[in-house]
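Yeah, one chain of the complex is gone here, protein chain that is, but the others are all in their spots.
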Amino acid sequence: MTVDEVASTGTEEVTRADIVARAHALAPRLRERAAAAEEARLCPAATIDDYRQTGLIRMIQPRRYGGQEMGWDVLCEVTEILAAACGSQAWIQRICTGHAQILATFLPEAQEDVWGADHDVLISAAFDPVGRARPTEGGYIFSGRHGFSSGIDYCDWHICGGFKELDDGLDGPFFFLVPRSDVEIIDDWRTFSLRGTGSKSFQVTDAFVPEHRTLDVRKARDGRGPGTVVNTAPVYRTPRGGITTTGFAALTVGMAKGVLADWLDYTRPRKSRGVPVGAKDAVQLLAAQASAEIEAAHLLYYTVICNAQRKLEAGETFSELELGTSRRNVGYACKLALEAGTRLFNAAGGRALFEGHSLERQYRNLIGAASHHGVNWENLGVSYGKIILAEDQEAVTTPPEFE
Amino acid sequence: MTVDEVASTGTEEVTRADIVARAHALAPRLRERAAAAEEARLCPAATIDDYRQTGLIRMIQPRRYGGQEMGWDVLCEVTEILAAACGSQAWIQRICTGHAQILATFLPEAQEDVWGADHDVLISAAFDPVGRARPTEGGYIFSGRHGFSSGIDYCDWHICGGFKELDDGLDGPFFFLVPRSDVEIIDDWRTFSLRGTGSKSFQVTDAFVPEHRTLDVRKARDGRGPGTVVNTAPVYRTPRGGITTTGFAALTVGMAKGVLADWLDYTRPRKSRGVPVGAKDAVQLLAAQASAEIEAAHLLYYTVICNAQRKLEAGETFSELELGTSRRNVGYACKLALEAGTRLFNAAGGRALFEGHSLERQYRNLIGAASHHGVNWENLGVSYGKIILAEDQEAVTTPPEFE
Amino acid sequence: MATAKKEATIPTREEVLERARAIAPRLRERAEACDAARMVPVETIEDYREAGLFRLAMPRRYSGYELGWDVLCEVSQILAAACGSQAWIQRICADHAEMVAGFPPQTQDEVWGEDHDVIISAAFDPVGRARPTEGGWIFSGRHGFSSGIDHCVWHICGGYIEEDDGSLDGPHFFLVPRQDVTIIDDWHVMGLAGTGSKSFEVKEAFVPAHRFLDGPKARLGITAGQAVNKAAVFRTPRGGITSTGFAALAVGMARGVIQDWIDYTRPRKSRGTPIADKQSTQIIAARSAAELDAAEALYLGTIRRAMAVLEEGGSLSAFDLATSRRNVAFACKTALKAGTRVFNAAGGRALFAPSSMERQYRNLLGAAAHHGVVWDVAATAWGKLVMEGEDW
Partner (left out) sequence: MATAKKEATIPTREEVLERARAIAPRLRERAEACDAARMVPVETIEDYREAGLFRLAMPRRYSGYELGWDVLCEVSQILAAACGSQAWIQRICADHAEMVAGFPPQTQDEVWGEDHDVIISAAFDPVGRARPTEGGWIFSGRHGFSSGIDHCVWHICGGYIEEDDGSLDGPHFFLVPRQDVTIIDDWHVMGLAGTGSKSFEVKEAFVPAHRFLDGPKARLGITAGQAVNKAAVFRTPRGGITSTGFAALAVGMARGVIQDWIDYTRPRKSRGTPIADKQSTQIIAARSAAELDAAEALYLGTIRRAMAVLEEGGSLSAFDLATSRRNVAFACKTALKAGTRVFNAAGGRALFAPSSMERQYRNLLGAAAHHGVVWDVAATAWGKLVMEGEDW
């Protein structure tokens, strides 16, 4: 199946197998466009079109607005496939799909503002709560300078993290939803990694945000956003952290898979002063080590998300230990993926340093994905360790389950 | 002491302490010029001038030509200092100094061709023996397309690796010394790492190379180049491999030190949502781990080179096991340095991805230095293991010695 | 001591795991005695029999459950977290039952016809030699590492058929009864002492032709026993897939070590300060626990994928087996790393013997040293295939 054979956007029913097949079909295009994305420091418009046409960017959008209301497990599967082709473009697919899930937990009026007229509208975000909102008649006057807003050029609405400035101090954090007209994009995304994500900063200055375009982050964290009244699928009741962060693991592991694929293509025919490099035991060992690390990383985070999705669908809740364990495993999966990628790239030699090759681009992207604050091992490791070493915790030996 | 207080070039006697002090004095300038070097994909001319003025680039040049005939140990010390400031500019210091040592083992006539009129002449090289030389009256007709010739823009002579094409097959490898006029530089150095080294390719087409401008690599490998008749200092009797490769360890470890210094500067004042990052045990642990790795890497290769220099000066020779152990330790030191740098950079978060900062530049340089084929762990590890696991080898427990 | 011929029902996976969980505390209690006796206690063998844990991959005709390797691995991990040595015996005897199910039907009847509780020990290293004779072979061999042999009445021996011209054919497997075997009590080891993996010798024993399993065919998943045993598990090629059990055991033991370490560390103080409050301790817990989850996800994902293929009637390629072996070895390596980290963090008090933590750690060292899980062998075998172009 090629991308073009895929039926265009709409409310048609797609299966999990369909959507995964579409991701596979799209991957070669992402690979072709990877250099251009990097050059432009922006995800190509053609890729955004493809995401819309295939529905890959509406996987967790409400059905009411043309979405598929699929689970996190299949989203991760798709993201990992795309990330193996191009980390930056996959990043946009994952991020925008995730933001649709968040918007679906806002009040129905906010959802209608965004998607009422056009189901294809995308949302960028900047969660760090640096914005400030002063109460006014019917809403807030909001200002903030926000960074790292991936894909912002293609988005018509923006979720901003911030606090309400009440008379008795700060209240929050909250999310504030603002339209593109209230936003000034700042072209500061000059990085050596994940360039193609176009994760620029933006400024909001004294914009009016009506009450219904705010979301209490504390409720969102618990999976109790007001939008869950109309969007009743289990995926909208997801507590933040631990489960949703598997997306970064999917991206990071996918990029590591990309590095491995490129490294194999590069190494298989390679000779070093006449000797085939791939014939050396030591190189075979290295390939196995990196590959086992990547497979372990994949199965580790994927076990987490399959288990979580099953619990969500069964209407179960998550203990602190469960969420902490999920976060920890996401962090460790990213650590393993980075180790694998570093091992491979380090063995590729000086020729691999030249710019414009997929191997070096994927490796640079991997470095960036693995250093995202959401997967910082020191933070995630400590947060789990604190829970498990508290005297009243149940045994650590409880294994995660696939089914 | 500042650089300007240093007496200019000449044959004046400088001590080891002098030369180390000059390196320290020069380091801040390299740091200032690092961004420009990267941008130009070339070591700045001002740095080359500084190297000449301070004598840092003549440390192993023969005294007859204004050099200092110092040892590898002090060269490594100097290189490591410079590499902590800017990996790319340090690379040129190390490489050109090393090439002077090689030229000093050519026939005296060749040395006179290069340095007879000007002691400041620098030599670039490309050792991979891809060139071909057809014998002719009094010499050879030489052609070759050579890559990775660091600092070539500042060099008037070039050492090329290649084979003689004799009637009965290839003979070699040999080094062929050619002047700038025979060389066409190819501006292909577009890498994401070590950009400032300007390690461009070059082409030699049917150039005449007189017999005295060739060197039998097999003799050079054993430390028996014909130039040792006139240049009698121990440093010119150095066998290649194991000892000379410590230079890459000095560069790599120096860059890792630079990453650590930048990371500390970046992290000490850093706060994450209000909490000082440096106050976290887990971050302190990470700093200690990386720092211990770097110190172990330094002491490991530095022990190798101090021991080797002492043996050279005592007129001793090196066993295969000794050279293999040296190579192995160089490889492992680079591995440790890369692990430390990756650990640190990975903990620096998304802000560190932005281009134009010393931290990200040093880390990118470190990635390149550690993937140099001369320090490839798989090769070096195997070459040592083969020796030590042969049944007739003496015990591995023989420790290296400092003195 | 013959038991009822058939169990009325086949337990579900969840029931089997529940039985394993119920036995685990008893294994823990007996672990010290097991280690000291260098042998699994008879009580544990009886517990396994009562719970049907030796029957997981046995033919239904002999009251077996015909479950898959995945369930077997889950059982092993649960038991190994309690006592590595006792878990080892459950695992390998259940495994050998699956193997006997590949022998000709007549042989299966000889083993289980009278008693469905019979268990079998083995020694796969093909050091034995079988000289052809009328109706079978004359077999001799000195075999090592035969875990649980004291409790077993039949023994699978690895070896080659030695033709008259001196050429060797094999390696194959030969089944011999207890009376043909002399047990050699040489199992003095620093890890897995409780497995009682003693050597044994067979001298010029007659092995009838039907007590034979063709090795190369078994490695392809083809056996004579398939004429009567049709379940997916009996079509498993010997090798990479079946060795996932060692990963399950190693991960289980490492979980045991970490659980002991957590129990030890939670109330521990160093000159007044609770050690558990330190981020550096917390991150040790996190690192080792994450490694174990990764190791488990890896081997369990591998074996579940393989079982799914077998159950759909598919077969596993040589590369599938190599990948499985690689993953098993990586899981064992990772488990050892996780266990070593926490044992090392426990300090000098943890050295005192006997204790559960030091015993489980020694067991883990033993499990990780098993020849079936040697990392560099498995890794280079896989790497060679992939470098030659295998689609990974």
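All chains are identified by letter, namely A, B and C, in their written order; residue positions are counted from 1 within each chain.
Convention: a contact is a pair of C-beta atoms (placed from the backbone, for glycine too) under 8 Å apart; a residue touches a chain by one contact, two chains touch by 3 or more.
Note that this is a predicted model, so its numbers are computed, not measured.
Colleague: Who touches the missing chain here, B:300, B:338, B:352 or B:370?
Modeller: B:300
Colleague: Touching the hidden chain in the complete assembly: which of B:20, B:46, B:130 or B:264 does that?
Modeller: Only one of B:20, B:46, B:130 or B:264 touches the chain omitted from view, namely B:264.
Colleague: Tell me which of A:285, A:308, A:353 or A:369 is the one touching the absent chain.
Modeller: Missing-chain contact among the listed residues: A:285.
Colleague: What does the interface between chain A and the hidden chain look like in terms of residue numbers?
Modeller: Counting over the whole complex, chain A touches the hidden chain at residues 280-282, 285.
Colleague: List every residue of chain C that touches the chain not included in the displayed model.
Modeller: 145, 186, 188-192, 270, 278-281, 283-284, 333, 336, 340, 343-348, 350-354, 358, 362, 365-366, 368-371, 374-377, 379-380
Colleague: If the missing chain were put back, which residues of chain B would it touch?
Modeller: That gives, for chain B, the contact residues 260, 264, 267-268, 278-279, 281, 283-289, 291-293, 295-297, 299-300, 302-303, 325, 328-329, 331-333, 336, 378, 380-382, 384-386, 388-391, 395-397, 399-400, 402.
Basically, only the chains that are shown with their structure count from here on.
Colleague: Suppose chain centres are the mean of their C-alpha atoms. Which chain sits farthest from chain C?
Modeller: In terms of C-alpha centroids, the chain at the greatest distance from chain C is B.
Colleague: Taking the mean of each chain's Cα atoms, which chain ends up nearest the overall Cα mean?
Modeller: Central chain: A.
Colleague: Approximately how many whole Å separate the CA-defined centres of chain B and chain C?
Modeller: Chain B and chain C have C-alpha centres separated by 52 Å.
Colleague: Rounded to the nearest whole Å, what is the centre-to-centre distance of chain A and chain C, using the mean of the C-alpha atoms as each centre?
Modeller: Taking the mean C-alpha position of each chain, the two centres sit 40 Å apart.
Colleague: What positions in chain B touch 2 or more of the other chains?
Modeller: 280-282, 285
Colleague: What positions in chain C touch 2 or more of the other chains?
Modeller: 279, 282-283
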